[in-house]
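Selected chains from the complex are presented in situ; the others are not included.
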Amino acid sequence: MTGAMPTKIEAAGLRPWIRQSMPLVALLLLMGLFSLLSARFLSFENLGNIAVQSSHIGLIAVGMTFVIATGGIDLSVGSVLALSICAAGLTMAPAESGGAGQGVLAGWGAGLLTGALAGGVNGLLISRLKLSPFIATLGMMSVARGVANVLTDGMPVEDIPEGALALGTGDLAGMPWAVLLWVAAALLGGLVLGWTRLGRYACALGSNEEALRLSGVRPGPWKGSLYVLSGLLSAAAGLVFLGRVSNAQPSAGVGFELDAIAAVVIGGASLMGGRGSMAGTVVGVALMGVLRNGLVLLDVSAFWQQLVIGVVVVLAVLLDRWRTN
Amino acid sequence: GAVGARVAVIGKGIGGEYWSAVRKGATRAGRDLGLKVTYQGPPTETDVAAQIALLENLIQSGVDAIAISPCNARSLNRTVRKAMAAGIKVVTLDSDTTDKDRLSYIGTDNAEAGAMAAREALRLVPEGSVVAMVTGVLGAQNLQERRTGFTRAAKGKLRLLAAQPDNGDKARAVEVAENILTAHPEVTLFFTDNAISGPGVGQALKTRGKAGKVKLVSMDVTPDLQGLLDQGVASVLVAQQPEKMGELAVRALKDALAGKRIPGRIDTGVRVVRRKDS
Amino acid sequence: MKEGLSTMAPPLLQVRGLKKAFGAIQALSGVDLDIYRGEVHVLLGENGAGKSTLLKVLSGVHVPDEGKVTLDGRPLPAGNPGDSGRAGIVTIHQEFNLILDLSVAENVFLGREPRRFGLLDHARMHREAKVLLERVGLGLDPARPVRGLGVAQAQLVEIARALGILDATGGGVLTLDEPTAALAEHEITLLHDLIRQWRTQGLALIYISHRMPELRAIGDRVTVLRDGASVATGPMRGFEDDELIRAMVGREVHHLYPSRPPASEDPLLEVEELQAPNFGPVSLAVARGEILGVAGLMGAGRTRLLRLLYGASRASGGRVRVADKVLSGTRTPAEAVEAGIGLVPEDRKHQGLALGLSISDNLVMAILERFTHAGFVDGKAIVRASTGLVERLRIRSRHVSQPAGSLSGGNQQKVVLGRWLARDGQVILLDEPTRGVDVGARAEIYQQIADLAAQGKAMVMVSSDLPELLGMADRILVMREGRVAGILAGDQLTQENVMRMATGHGGRG
């Protein structure tokens, strides 16, 4: 891992923007290919669709970028999403549907709070009790799902108030709220990653936590808050998701962690920690969304889709590695 | 003395409306009849090994009767036999084992239900129409049977696109449906084979302004789907009756425990719910 | 006058009866220390004597088991680097503590980043970092990542960081743990100038080094640690070198540089036109029994020479021959090792040792196949062989199954050397082989190197410690900016000649 120091020297001269633009090249290649193969791909409407479809993974991936920059991982995002929407649903659904009837805002608040709490537990386990992030969040993955199921008795919470659906289906001057939220989170995330202590310490934590500690910075609280952030963004993703699917299912979000992680890594981050780029992550999410959309447009059978997605993920990351080595 | 006996119901999954309904029916029957009913299921509908392990563990735990919905028809044969050999009363529900070494099968014919959906579809759209299918997790046997039934009955009459899975994720179902609508504007009807894909597709039809124009025929009746039917987004729901299955399974087991003979096949029937005006 | 200080003012930092154990290892067993304002206090001690541990207790990395530390009369908070830093203790640790993925500027300002409107002020950070870097003689772009810097540059970045903190706080205690181990003459001079400046500003400095001459040049007072206890203390000029060494090692060390039979004429290692981007062509030949020294300023390409030769980095051209075996152009370390070459890399932590594995695992890493019979590894034989090596190299440890990471720096260095002793190849490339090694152990390492040469091996020894090179090498190849500036032999071997060639002009005067 650290042995890489001397061999990477040769890449030092490359400007960061070349690094960052490799995922973009992969995305553009893919889009070019799909435009050639399907006349329907490059329509405004279709691209808009892809953006909306990708928005919840996009939100999760913003938080995941920070976590991965610290050299950690958050496997619990999908379960936390499910738990958060169940909490939100139970808070806002009318009493007849088993909810508390507290209105949309209270529901959203409850959802976000739940996500932040779950993230906080992850953060404590990792930064205080020194559990490896993989294990801590693996545990949370199981626990949050269990709690969601216990709370809802395994049944979706129905009768979500209309107002709450806007996040998934409404728009502001033609721009879907879901996409707006994603873009805002990514921009803000980029700012935090590059221009605040939280962001820089995230990279420092992933690169050499001991050095950070010796510089007099307590790593714990910073690290912990990044998991809170990840939980919070999973919950935000959940609110978008809830708007799109219109009921709160405790079974939601299975496998989202792998999509989000793949997107972050395609975007140029290293799972060893120390680097990550928000622009890259957005491109990574878009690439996965385009791929799924394009394969369906091209009528590729579901089985072949699995195959192709696996190959493209590997190729996209290879392209990035190849360019930087 | 069957009163107080322990009955285990093993579904194919633990969450979701379908299995929750089975659980509800079974628990209610248990309460009415004075039996202790527990519900268990594997983490995913394709996890056969986990289901076998569950069955083995329940045999160990000394339950008196078991109702199981095999994730795979063949894989459970041996363990079901083992349970019967241990003196446990076993019935299957929702789907059956291939060897049928159990007292009774309580459920419907999935393939027949699928065929029924196809016949309903043919009432909604003219012959030669293009139909898209959205399914749950690939490899789930009951869904496979439903689709097979649908495909057989529609053969030569409807043009079917390849089924697209949503992995049991409603948002993915919305996504898949939207992508299909983009790729195939000629699609006039969606067939969905489960209670998650159906609402997902319905949602996509609503947001794309295609509600009612592109028809939706779905398996299962859940509050979610019922709502779509009421709004005119879905046209026909073909439902097995999971709650009834759970209930009848427990009743049958109670009879068996009491030493009565029970029929080898209990049909819970398929319910077709149409929109009033269709 | 300096001796007078102690009677005039109370000590700034006072340590009494400090003890610290790691499991069964008693690293500190009773240290007393007084540090005054305006002095450079030298800590001397063998490898593993507890010097770094002492500094780590002061800087809040370790919590002491027993003892008292007061700073300016107030007890020093324990076990928190942030608290120690705020109390005024600035530390440059022995092992690098830079964050490879952050920029140089971010490293310099780590933990005290300038901010504007809540956001980091990158522009100001770069501006100020550039000034600090220039003051330590580094003309680096502050925006570049630390990854890829050589050890000397990395060391200077750490010094720049300390410089920045001291500028900001204006006082306190600065502790430097072997800051010059990785530096060459020129940078050492710069650092010493800085230190003198700090001393006049009234800072108290604790300085650790194993290089006697520089301690003479810079030290005011000295404390000698042995086995974790302070055994002697007093003004530097009150001790002869021999006395200090005896206090440290507990015995006499004569003949630092052993004598050897003359080298043969028979070339064993031949390198022709070795090339890489911004490097070479370099040609050289080393005979059996010869030690070829390689000198040069920081970044002159000495490390690259060894790595390219060894196949650790890919060369763009050139030929390497060992005896009559020609290595391929795309050689890997594995091929080089098969041909009988071994490399002791300059960065033991990242390139030399698997810190989490045992001493014996590290010692036999290059020869595990020799302990494999019928597919299985003979664990007992490994323990036997490595115990032998540990004794031969006097590696201070309790047992060979101890993790290598629990050894003191100098002892870790001996483990890397031991790996190639065990392998018994024909050519050994040594990159700063005595970096961080104490005088006693140094003499032992020199003896081992000399013995290896005497057995007819060819040695290439890169070092920034000129006296060491002059004492050991038959010839010295001087590098400058990736090229050979010249080769010195016989009575041309003087400090002045080497420096003149290395700098490319009349030397430093």
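Letters A, B and C mark the chains as written, and numbering starts fresh at 1 in each.
Criterion: a residue touches a chain if its C-beta (ideal position, glycine included) is under 8 Å from a C-beta of that chain, and two chains touch if they have at least 3 such contacts.
Everything quoted here is computed from the prediction, not taken from an experiment.
Visitor: Can you write the complex as a formula in the shown labels?
Guide: The complete assembly in this structure file has composition A x2, B x1, C x1.
As a working rule, only the chains that are shown with their structure count from here on.
Visitor: For the protein chains shown, what form does their contact graph take: line, ring, star, complete or other?
Guide: Contact pattern: an open line, chains touching in sequence.
Visitor: Which chain is in the middle, if each chain's centre is the mean of its C-alpha atoms?
Guide: Of all chains shown, the one whose C-alpha centre lies nearest the global C-alpha mean is A.
Visitor: Centre to centre, by mean C-alpha position, how many angstrom separate chain A and chain B?
Guide: Once rounded, the distance between the two centres reads 32 Å.
Visitor: Could you tell me the distance, in whole angstrom, between the mean C-alpha positions of chain A and chain C?
Guide: Roughly 44 Å separates the two chain centres.
Visitor: If you average the CA atoms of chain B and of chain C, how far apart do the two points sit, in angstrom?
Guide: One centre to the other, that is 70 Å.
Visitor: Using the touch rule from the top, collect the residues of chain A that touch chain B in their complex.
Guide: It comes out as residues 38, 40, 43, 45-46, 49, 53, 56, 149, 153-156, 158, 169, 241, 244-247, 249-255, 292-293, 296-299, 301-303.
Visitor: What part of chain C is in contact with chain A in the complex they form?
Guide: 59, 61, 80-82, 84-86, 91, 93, 96-102, 106, 110-111, 113, 115, 118-120, 122, 144-145, 147-148, 307, 312-313, 347, 349-351
Visitor: Could you please specify the touching residues of chain B with respect to chain A in the complex?
Guide: Within the complex, chain B contacts chain A at residues 14-17, 19-20, 23, 138, 161-165, 167-171, 174-176, 178-180, 182-183, 196, 199-200, 203, 206-207, 223-224, 227.
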